[in-house]
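Dumping the structure here so I can ask a few things about it.
With one protein chain held back, the other chains of the complex are shown just where they sit.
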Amino acid sequence: MNIAEIRAQFPILSEKVHGKPLVFLDSAASAQKPDVVIDAMAQMMRSQYANIHRGLHWMSERATEAYEVSRNRVASFLGGAREEIVFTRNSTEAINLVAYSYGSLLKPGQAVLISEMEHHANLVPWQMLRDRAGIELRVAPITDDGDLDLDAYGRLLSDGRVALVAITHMSNVLGTITPAERLVTMAHDAGAKILLDGSQAVVHRKIDVQKLGVDFYVFTGHKLYGPTGIGVLWARRELLEAMPPFMGGGDMISHVTFERSTWAPIPAKFEAGTPAIVEAIGLGTAIDWVENIGYEAIGAHEAALTAHALRVLPEVPGFSVVGKPKERGGVISFTMEDVHPHDIATLLDRNGIAVRAGHHCAEPLMHRLGLTATARASFGIYTTEEEIDTLAETLRRIRQFFV
Amino acid sequence: MNIAEIRAQFPILSEKVHGKPLVFLDSAASAQKPDVVIDAMAQMMRSQYANIHRGLHWMSERATEAYEVSRNRVASFLGGAREEIVFTRNSTEAINLVAYSYGSLLKPGQAVLISEMEHHANLVPWQMLRDRAGIELRVAPITDDGDLDLDAYGRLLSDGRVALVAITHMSNVLGTITPAERLVTMAHDAGAKILLDGSQAVVHRKIDVQKLGVDFYVFTGHKLYGPTGIGVLWARRELLEAMPPFMGGGDMISHVTFERSTWAPIPAKFEAGTPAIVEAIGLGTAIDWVENIGYEAIGAHEAALTAHALRVLPEVPGFSVVGKPKERGGVISFTMEDVHPHDIATLLDRNGIAVRAGHHCAEPLMHRLGLTATARASFGIYTTEEEIDTLAETLRRIRQFFV
Amino acid sequence: MDGSSCYDALILSRSRKPEFSGSVEEETATVQGNNPVCGDRVTLSLRATDGTIHAVRHQTRGCAICMASADLMAEAVTGSSITDALELGRRFADMLETPSSQNMIADEDVLPVGLQAFRPLRTHRSRLRCATLPWTALGEALTQ
Partner (left out) sequence: MDGSSCYDALILSRSRKPEFSGSVEEETATVQGNNPVCGDRVTLSLRATDGTIHAVRHQTRGCAICMASADLMAEAVTGSSITDALELGRRFADMLETPSSQNMIADEDVLPVGLQAFRPLRTHRSRLRCATLPWTALGEALTQ
């Protein structure tokens, strides 16, 4: 993997910010896009665009084909079947779709089990379902290191009332990679279905939904070097077939009369209206691009970066890493004594370095950690060790400035 | 308005299809995109991209600003306030949002009133609401000419049980422009709120939600020369404030604990998760571009085109226009004796001409008209009289071929 | 005219004047095939006993391709065994769904000329359903 070559494909990485070269360490919020993705989208709008489905003309047939080819790409990317891939706006919509549709099949007395380290996207929809459907919402605790507490997880499953587990595959705050196979087996043994929120995980490692044995898997395009406005729900065929539609409209129907309508076969049943056509093409291109580099190379690069970061950053006076999970992806949350995370972020920014600061859409996790905010540096394919050194060096100066 | 100059801004219009110059008469399904829109999107991804909201760094602040500027543009475009603009994927999602959220406030005994000429997007969500909430769904009939039957509309409102009227502002099949002010007044007099589906109307005429007096207005970006993956719900502030959220997740919350969450102020309350950021920027650019040409010029051009089409097309042997509404936009559905609409579309396509054929996501309307399908030619800013002449000429040859 | 290659003379003539429309006497099965996307509808009526299709008639509301396909199908399967008819339907679908570059020789060996008339549809994927709808309905009628 040649980083210089990769970086050259991201025009934004040569931008300057406040006169400094951009050091972009906010990929976990949203990744930058390589030229091929931008070009594929522009090219489609320039030369081969029309609305898809039921168009009998050339442009529409080509656009439909391109859209469906993207679906095939996502399917083989996740190891699922094409009918099992539903395009959504983002992970959030994918989870809400499951909460509305699969959720409508749950009954009072049943429970949904999440964890203490969920992103709001995998928490609020279940809260809303709880309040709508009268089911129970259970929360599996984490250890002080930031790993899921498997004993407690097992206990929460043990009464057999959990219908659905919904847990992150990788924490956007702690970087924790959760033991997915284990969670799946335990859920299934307790008679529960399980959804994994792969928003972060999919960026860092090869996902195979069959090997994982999971029932629902969601991710979002913009974190995977793809466009905004496109996300994915994968679910087992039997589940999608049993689930009622989420939104109604064009393309998701088979037959419509004023009295009643019947639904199209999956996945169309869950894609009402004109989808994000150009964005789906962009996502397909991004996936090709990622697979071309290969998860082995990506994983090795990120592991090296993370190890480097965990070596140099703690040498900064007052610095502490938040969480010490057994297995982590390229995400490091931290605090610095006597400097508030927001002030860290502002001063880093003034030096060209983009990090995030705040509760990272995981307020209850912050509360569990006894914090109100952290700063977070997150790495992408294009991140270099030098950038991490720049971060460490600048943090050192920030600390001096404040103390 | 200089058509040659305008056409030059749409690279796709100089493509060839089956060796013939593309004649794109399918804009009502989705419009082509001018260079400025494509460029604005690519440019953002090349030089100023990051996730929005709560980012304390430069790229995120600029992206947030650009996203919110697009919201302002949409607000002034519709004559609403910025807090009243909710970005959705498309019209379909906007209507489903209202059906789920506002719909959850309705009670058995109340009714939703739609019309016989609705697109499935403004029909199926209400059917689903009916089946979920036990309300009544009423359908206002149309006249044989394809206008809304106002007497019947009034009668259906008269018992005061209609809580919400949801009617198209322009039919995507008949081209009918509905008498919006009249419909609004009658709805309000009967104590009902009213939603207009502006998916088609907004392309052809200046909309002012205040003047219309409407309560909800929706449209979709891709028909307005904007990108896919972005649409708009406008609703009165009081309504949005009273409505519960639709989807849960990041950015739509104020405070989250495992026990309960509180919601962000509008419009954030309705925008869960990472929105279609780049697409919102594209839509803002498209709106600027449209307003720059001006609805007066657009209206005059389309009226001329439509008049021309209604003159030359009926001279084709066997040709009949479907519907004869009092006021129509640039959409003409037609049939031709002895030639099925699908065969028309296929042969037109082989001659480079893109039209749509089928039920146009309005099956119940087709049924009302005693048809199973029509062919439809629809016009955009870039359509020329010569293209309509080519259509007429080719239809003549198709008819000869078949008869 | 351009594009007329999709409409072989045989397709055109059978769509104008179908030879197998209507319903059969002593009907043993009837089935309706619908394409909700475009509203095409084929109603098949057939008499099949002892594993053999003795007669097939259709009532078709649809485009030229659908009409001709129903008619040519009726012609092709009349008198054949159920097994052979199902196999023919598979080959017909194969011909249409195979990319146009492949499989050119095979078709001619195995498909009646009447069915080969639909081969140009390969490049027009959105119309494939029009040609296969009658066959899907037949499959249902024969296996129900």
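Order of writing sets the labels: A, B and C. Residues in every chain begin at 1.
In this text, contacts are C-beta pairs under 8 Å (C-beta built on N, C-alpha and C of every residue); 3 or more make two chains touch, one makes a residue touch a chain.
In this text the structure is predicted, and so the values were computed from the model without any measurement.
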{"item": "Shown chains that the omitted chain touches within the full complex", "value": "A, B"}
{"item": "Residue of A:45, A:59, A:347 or A:392 touching the missing chain in the full complex", "value": "A:347"}
{"item": "Touch criterion as defined above, residue of B:16, B:182, B:255 or B:311 at the omitted chain", "value": "B:255"}
{"item": "Touching residue (missing chain; options A:103, A:329, A:358 or A:380)", "value": "A:358"}
{"item": "Hidden-chain contact residue, picked from the options A:253, A:266 or A:373", "value": "A:373"}
{"item": "For chain B, the residues touching the chain missing from this view", "value": "54-56, 60-61, 64-65, 253-255"}
{"item": "In chain A, positions touching the absent partner", "value": "18, 20, 339-343, 346-347, 349-351, 357-359, 363, 366, 372-373, 397-398, 400-402"}
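To be clear about the criterion, only the chains that are shown with their structure count from here on.
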{"item": "Chain occupying the middle, per Cα centroid", "value": "B"}
{"item": "Reference chain A; chain at largest CA-centroid distance", "value": "C"}
{"item": "Intercentroid distance (Cα basis), chain C paired with chain B, Å", "value": "38"}
{"item": "Mean-CA-position distance for chain B and chain A (Å)", "value": "31"}
{"item": "Residue numbers of chain B (touch at least two other chains)", "value": "18, 342, 346, 349, 357-358, 363"}
{"item": "Sequence positions of chain C contacting 2 or more other chains", "value": "37-38, 124, 127"}
